[in-house]
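Only one protein chain is missing; all other protein chains are in place.
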Amino acid sequence: MRRRRMLTAALALLLGAAACGGSGGGGTATETAGQLPALNHHVTVSFWHAMAGGTQKPTLEAITKAFNESQPNVTVNLQVYPDYATLLQKTLAALAAGTPPDMAQCYENWAAKFNQSKALADLTPYVNAKDGMTATDLKDYWPIMLNDGKLSGTYYMWPFNKSDAVLFYNADMFRAAGIDHPPATWDEFAADARRLTIPGQRWGTDFSLAGGYENVWEAMNTEFGGSLLNKDQTKSTFNAAPGQQAIQVFADLVKGGYAHRVQGFEDENDLGSQHIGMMVNTIAGYSFVSTAVGGKFGLKTAPVPAGPKGSAVEMYGTNACVFSKASRDVQQGAFQFIKYFTNAGNTAQWSQQTGYMPVRQSAFKSLQTSFYPQNPNLKVAVDQLPHAMFAPSVSVWDQCQTAILTELGNIVDGRKSAKQGLDDAARKVDDLLATG
Amino acid sequence: MDPSAPIATSPAVAARGGGRPAVRASFGGYAFIAPAFLVLLAFLLVPAVWVFGLSLFRWDLIANNPTFVGLANFERLLLRDDLWWQSVRQTVYYTAVAVPAGMALGLLLAVLLDAKLPGRHLLRGAVFAPYVTPFVATIVIWIWIFNPDYGVLNALLGALHLPRPGWTHSPDWIMPAIIIYGIWQHTGLNLVIYLAGLANIPADLQEAARVDGAGPWRVFWRITWPLLSPTTYFLLFINLIGSFKVTVPVYVFTDNTGGPDQAAETIGFYLYQQAFAFFHAGYAGAISVAFFLLILAITGIQMRFASRRVFYT
Partner (left out) sequence: MSRRRAGLALRYLLAVPLAAAFLFPFYWMLVLSLNRPDAILEFPPRLWPQWQIQNYVEVWRFVNWPGLFANTVLTTAGRVLLVLVTSTLAGYAFASMRFVGKAAAFGLVLAVYMVPTEVTLVPNYITLSHLGWLDSYQAQFVPLAASVFGIFLMRQYFLTLPKDLWEAAQLDGCGHLRYLWSIAAPLARPALVTIALLQFIEGWNAFLWPLIVTSTDRVRPLQVGLAAFSFTDSTRPELLAAGAFMTTLPILIVFLIAQRQLVGGIASTGIRG
């Protein structure tokens, strides 16, 4: 897995806004004419995913096993990849060779790319099939997640493992430093980071040159009042003042020695070994952070600090998509698995074990009584849903993010000013958007 | 029969003037080279040519709609692609440092070990071991050695009151880190081949020089070094091309990102990314062509430059 790959969710409606309006999906399961009968013979479904580490892999395997054993018609075979980048590469390569898997995890802009060659299967017939979704089911999913699964208004993806960023912090360290509550704004964040720093021993926080931090900055940019691209998605707008102010927060902290500049997932190790007091990262990393913490201190989560213009968090995590190369029966079988995995019980279990958000409102409600009281850390992510935002859904966005991340690194390390770095990034992004 | 000619397949062949065998008699030869040629053609030559053609197209492998764009890919590559030029500079940087350093170190060690030294084979083995061990396994450890905050290298530097570079976290120091790794990895090969080269130098030549009063340094420069030139030339050839193509260390050291500020991006890695991360098949073809031409140029220059300086006994 590596849940916090630089790609992020996109509001699918942005993509085909000019195209058809509300068609596709959403009908009730029992009424539509031409409705597919329930699957009645055996199919095997190959599912490529990146839920590779921590508790993600065993939990997915357990749910899959339960699914396989619970009914006679569908057997799902899992194939895991170490991270999203590899998953994308493998899937693209397989598509090029004409041998894609039957279903896979995918980000919204991956799906956009896949569907350029019509590689994805329209899920609507299976939603409406006899063994598909009822109207109650459909209403139970968080609307924002369900809509996110649409391309041009049609269901090509289904929410699978969704997350957003939270603030992880060491409650014991905070208390010892005399800080009585986690920072609610970025100003407080900076102040807390300064208070927590003990030169030669520990820093207040981290900034890691990993994709997840580029996403954090994207949300910060919104919180400071900025945007990423113009309306047509042809030009960058993120290099304006809000974007600069956002990254300046971290640049100043690193420069002052209050934030530790690291790479990859070293921030998790730093928090666990008490070399930092707090970090902002995706809730999907919760099981990894817990492992790193190993019960040595009180680990808590809080909402991501707000900016002058309010709160915003980016939605991460992937959806599931089914490939059109698979036969219709296999596609239907794949959707059966998706349906099972995202039913209230399983999405609750998935969330409890991995930290990802439950994709069903009923699951969230049941967790509120049964689980969150003892484990408040995971609730924070869902509470932030009203502030969720999405990254642009252009198919080259992951390359754009790489370019931006490079420049964020330059800024944070003091090699370029915020303006210069972001302008350089904007140039690269504009070039990518043009050459597509 | 001419002693330097290869063995003829039949006496009838030699009877023809000029010694060109009949095609029919060539069948045996063809059969013997066929397996190797089949593989080399199918998996090396044809793809290499194929990729040249590919460079004239714009093709996003999955969309399956190649469009002919002529030289547009090259235009973009040479005129508008900053990352390409950055990767060229960085590859040259890597090669220019790693190759001489690795060869010099290999030569030094070879000279040191070129004696009746008990335990010599152990010492040689120690230096050669990195060459045979898998990249991924050793790089994973070197990443920790280079860790700026917790790694043992910076601990050592700190203890010696020397500055502690950011290594893999810093765009200025990540390439030096990979270079150090490359030297560690390659010196063994240079050592082994130099040892063989030294062993081939007749001892009496060196002895004679010493008897004439030449100091060890003089002996080395006037006798040993020139006589080693075929070896040096050979090693230079292997090292240059091998270093120029460096890809896997970049991949593993930078976690498939190319490093902070893309500072570790080499041509090989850039090509891999374009071909396999982004599936820009046509553009990757153009990069391949450029890469290939660069390697040819290096080889050509080296051949011309060095061939004048190689001495054969």
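Per-chain numbering from 1; labels A and B assigned in written order.
Convention: contacts are C-beta pairs under 8 Å (C-beta built on N, C-alpha and C of every residue); 3 or more make two chains touch, one makes a residue touch a chain.
Computed from a predicted model, the values in this text were never measured in an experiment.
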Which displayed chains the hidden chain touches across the whole complex: A, B
Among A:294, A:308, A:376 or A:414, the residue in touch with the chain that has been omitted: A:294
Per the touch definition above, residue among B:100, B:125 or B:202 touching the missing chain: B:125
Sole contact to the chain not displayed, among B:187, B:206 or B:262: B:187
Where the missing chain touches chain B, by residue: 1, 3, 6-9, 13, 19-23, 25-30, 32-33, 35-40, 42-48, 50-51, 54, 61, 105, 108-109, 112-113, 115, 117, 121-130, 132-138, 140-142, 144-145, 149-152, 155, 158-159, 184, 187-189, 192-193, 195-197, 199-200, 230-231, 233-235, 241, 245, 247-248, 251-252, 255-256, 268, 271-272, 275-276, 281, 284, 288, 291-292, 295-296, 299, 310-313
In chain A, positions touching the absent partner: 1-2, 48, 52-54, 79-83, 86, 90, 93-94, 96-99, 264-266, 268-270, 272-273, 275, 288, 291-292, 294
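Just so we're on the same page, only the chains that are shown with their structure count from here on.
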Touching residues on chain B, where the partner in the complex is chain A: 60-65, 76, 80, 149, 168-171, 255-257, 260-262, 276-279
Chain A - residues contacting chain B, complex: 85, 88-89, 92-93, 95-96, 113-114, 116-117, 119, 209, 260-264, 399, 402, 406, 409-410, 413, 415, 431, 435
